[in-house]
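Every protein chain but one is kept in place in this view of the complex.
Moving on, here comes subunit A:
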């Protein structure tokens, strides 16, 4: 391979990106050295096994990826803002919508959710950490390795360009000869291992590590949603893993699973992809339901309406989500019987989802509502998500879908579900739990400004796409002629996209501003909230709870506050903690190189990296580590420092 094939050449946008990447990396290296922060970075972050810090790292990565994916989105909207634009060529446009889709779903929504659940779930169930802290660090570093591998593709070798669904035969080596789809296959496999481990880890944590008295039906709704989500993860992700593995064999080793000759079957890829893909959308949306439930009941000052039906509807959704996948390819050639079946199962999902919507509305009913920033996102979610749901039922009708399929109508629909369902939720959760992690709230005025920008611009961006789709504009088209008449609505959509960008910039500016000027919160419970995480001081000390709380019912912390009873009357004793380790990070690095070498089919380096992975895994298996103890006096001191002298 020649150098000019190795780096992507010939596009000024990409040269600009290369230069800025080099400059930013140099600035980071220089900054770390100049301020002597290397040791701090290594000790406090790269080797940490603390669920809260791992959560924070997930969220930082997710925010960065939101910007990467957002820039992709802006570039696409710019290219289609007017007829016959010459801003991006077809190939570049293909690469951009592919990376946008993959990044937004797998490297933005998923890690953002993982970040929030890492920080919050152990606190909500009264645990000191997750069940397997070291495994948790491995999950994070594998996700990170996968995400970085995927992101370098646009300057080294070229990005995948067959859509985020990478349908065969287009994604085969015959029709996509660049290394782009190798990146797709390998980076998703690597980060997928991390995802699967997270699923296992949190199921065990939730089933095994709850504080005494916290029965399953007393758990906060967010924890419930995470439990169900993890269940879907461990059953859905293996299907993707195998599909990606077969894809890798087809592309790297000449096997014929998804080819159109020699007994291969291209349509089987689409089938397997969506067997995973539909449950995947519930993986990103169920935790959102949990987040909104927490926020709505906190700010309506009422307990959640219909707790049991909330839980049951999630259980039903998790089962139904495995029964609907063919609605993504009604037009592929199966008969009316098949389409009819999948139409009905799809529409059936609307029922448990509707139950949840009504539960939220009843929770709000007669509540004393305070309109904080997280609450605004939650309230805006309800009507916007309902539009997404209604258009979803339209798409679920197989015969009508022959008209909507692969048009901008679909693009509008899934953004109407994903943006309120996933993005609003994680931003709301971010505002809501921020004071728990950092000890101060984000500024409300800036937060609300960002909210209005985002909520209004979102509709300006995506509502026109419904009409564009009905007029016949297909998705994934990089340009159109003047005569189609698609120009004005696309321009409107571009204006909305700019508004969204402003909203997200305000959000980040708010983080900066609040870090400098917001007053610090001494109470640990700035929102007067209900679940156990608010009973700890903020920022939460490493050991989370000085003494394990005893739970007597739902909303344990709320009733402890109202009845003025302490959550536990036990004495502070020494606490056992897991010790830090650098191996998960090293494992991530090894996996990154393994993936990178495989992408380029450099066999000898691949084998060496593969052996390195195995050696690291072996040393981890034989390692003896008994953790360490924090002495009782130290805990007493920390608590006094964080809470003032009241304890």
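Criterion: contacts are C-beta pairs under 8 Å (C-beta built on N, C-alpha and C of every residue); 3 or more make two chains touch, one makes a residue touch a chain; residues count from 1.
We take it that contacts and distances are computed from a predicted model.
Choosing from "Amino acid/amide ABC transporter ATP-binding protein 1, HAAT family", "Copper chaperone PCu(A)C", "Quinol oxidase subunit 4" or "Nicotinate dehydrogenase medium molybdopterin subunit", the protein name stored in UniProt for the chain missing from the display reads "Quinol oxidase subunit 4". Within the complete assembly, A:267 is the residue of A:71, A:170, A:252 or A:267 that touches the hidden chain.
Touching the missing chain, out of A:319, A:344 or A:390, is residue A:319.
Per the touch definition above, the residue from A:239, A:419, A:468 or A:575 contacting the chain not shown is A:239.
Only one of A:152, A:275 or A:460 touches the absent chain when the whole complex is considered: A:275. Summarising the interface, subunit A meets the missing chain with residues 207, 231, 235-236, 239, 265, 267-268, 271, 275, 319, 322-323, 325-326, 333-338, 341.
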